[in-house]
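Here the complex is missing a single protein chain, while all its other protein chains stay put.
The block that comes next holds chain A.
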Amino acid sequence: MYNAKYIVPGIVVFLILATLPFWWSSIFVAGYDSPELALPADKDQCIESAEFMKANHMQILDEWRDQVVRDGERLYTATDGKIWEMSLQNTCMDCHSNKEEFCDKCHDTTSVSPYCWECHLAPRGNEQ
């Protein structure tokens, strides 16, 4: 091949660089560990199952805010028939009163920064 002594090393360097993100993380970066979250001590059941909440809490909160603000609907009937007020600040944070150890821990680990707390008040316990 014409100029093979330049082209072949060039291709090798290119391949190494192009695939760098894939093998670098598997060799040098520790795997993702689910953070240990502080769960409410006195409650063993959220409004829905824990798996559902892990996967869907953001959709629920998004739907809630539209239902409350735009449709004037205030109550959520859970799958088990229990009725809850649709409120991040007054329902969710009543049980999950430890924002740092619950919300923030997971959001920080996954580099998600929702701006809920610019308006909504974190529970009193964490303010001081």
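Basically, a contact is a pair of C-beta atoms (placed from the backbone, for glycine too) under 8 Å apart; a residue touches a chain by one contact, two chains touch by 3 or more; residues count from 1.
We take it that contacts and distances are computed from a predicted model.
Novice: With one chain of the assembly withheld, which option in "sulfate adenylyltransferase", "4Fe-4S ferredoxin", "1-deoxy-D-xylulose-5-phosphate synthase" or "Hydrogenase nickel incorporation protein" matches that chain's UniProt protein name?
Specialist: "4Fe-4S ferredoxin"
Novice: One chain is left out of this view; which of A:11, A:55 or A:69 touches it in the full complex?
Specialist: A:69
Novice: In the whole complex, not just what's shown, which of A:25, A:45 or A:77 touches the removed chain?
Specialist: A:77
Novice: Footprint of the hidden chain on chain A, which residues?
Specialist: With respect to the unshown chain, the touching residues of chain A are 59, 65-67, 69-77, 89-90, 115, 118-121, 123-124, 127.
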